[in-house]
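The block underneath contains the structure these notes are about, expressed in structure tokens.
A single protein chain has been removed from this complex, and every other one stays in its place.
Note that the chains are named A, B and C in the order they appear, and that numbering of residues resets to 1 at the start of each chain.
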């Protein structure tokens, strides 16, 4: 593989990484999160808000909305096959979510330099209302998701 | 009940509220979170990190650590029997969590004025290492968790 | 003025508001911040990093970089002539700034509903490197910057 892979190669790699991550991602399976699309610095994931995801006010528990956004963040910041973990995250809740809502989180890389990256995630419902915005800061660690010579 | 309830009354109320919240809290049951103690402006909750809570790196998924902290936040900011929801939250991850770790989140009210409150949450593991710090901002809405004349 | 002003009207109003704000904005004058452009939900401001804005490491003091970003945030969230104040802000520093750097902060509205708005600000230097990202949450209060019938 050349030092500067083509955009097409980078997209193929991003999807291989996502596929490898998903196989080992117990949390994603458990919450029924579907990894819809992953590209370099981008990810779109989806989840239906189920009854066990409601809080005592009967609306979507912030923890699950966060987990969905965090998943989009994780798949976008790992798309280059360099392992990255979350250093910190913030979320602002804008509109409550209801049982049965289908939530989509889209993560985009805003900045990357050295071992640090900044990713912005928007969480929307099935009416395209933005219900939360999330910002994640990633930290690169050693390791890859798929063996380096495998693609 | 007098306008300025005694500390003892406030503690009784906080525990009634927590008990009422817990009965309706599907997310807490689903994650196996135990509400250990609630007092005015304070809450301590506990969760064991189970295999389905791991991410693709094999460590605790940030979403579940967040959810535990968020739960401590929710029970502490609702302890006065005025309904409060999260307006925004931030979390900083300090140390990874491993499968089987028993995590404790302790929330403390830092400030309350008007309809806004600030709560700090510390998440520790069974070795008393702080693994994450969380800050939540609450927004008071209409409603109570237990009927106002019931205590 | 019609209930739904044209885009042209909104742009004229945004600039009138910015001009009125700037006249009363002692902090902006004091720091030498230039309000370069304001449009509905958008603002671009500029500042040269002067010797008195350095910290003890000899690089740009985070407080002044924050103040520049915060100014872009303030002018963008007030552009509709409804008074808004900051409820909370976060900043991530990515690259240090040096004495003499000319910094540009661009604020964009991400979301607005009810009395709350979310604004993202990017701070760049004269080499177009992003040196910091900022997110502000606004809260609408009573009042306007220019009299309501004056345009």
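Please note the rule applied: a contact is a pair of C-beta atoms (placed from the backbone, for glycine too) under 8 Å apart; a residue touches a chain by one contact, two chains touch by 3 or more.
In this text the structure is predicted, and so the values were computed from the model without any measurement.
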| item | value |
| --- | --- |
| Partner chains on view for the chain not depicted | A, B, C |
| Given C:51, C:114 or C:147, the one touching the chain that is not displayed | C:51 |
| Touching residue (missing chain; options C:10, C:83 or C:130) | C:83 |
| On chain B, residues whose C-beta touches the chain left out of the figure | 90, 92, 94-95, 110-111, 113, 116, 118, 120, 122, 130, 133, 135, 137 |
| Residues from chain A at the interface with the omitted partner, ascending | 87-88, 90, 116, 137 |
| On chain C, residues whose C-beta touches the chain left out of the figure | 20-22, 24-27, 29-31, 51-59, 61-64, 66-68, 70-71, 74, 78, 83, 85-93, 96, 143, 145 |
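Going forward, only the chains that are shown with their structure count from here on.
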| item | value |
| --- | --- |
| Chain copies touching (chain A, chain C) - same or different residues, decided at half shared | same |
| Gap in Å, rounded to a whole number, between the CA centres of chain C and chain B | 35 |
| Computed distance of Cα centres, chain B from chain A, in Å | 25 |
| Averaged-CA centre spacing for the pair chain C and chain A, given as whole angstrom | 29 |
| Residue list for chain C, restricted to those that touch at least two other chains | 90, 116, 137 |
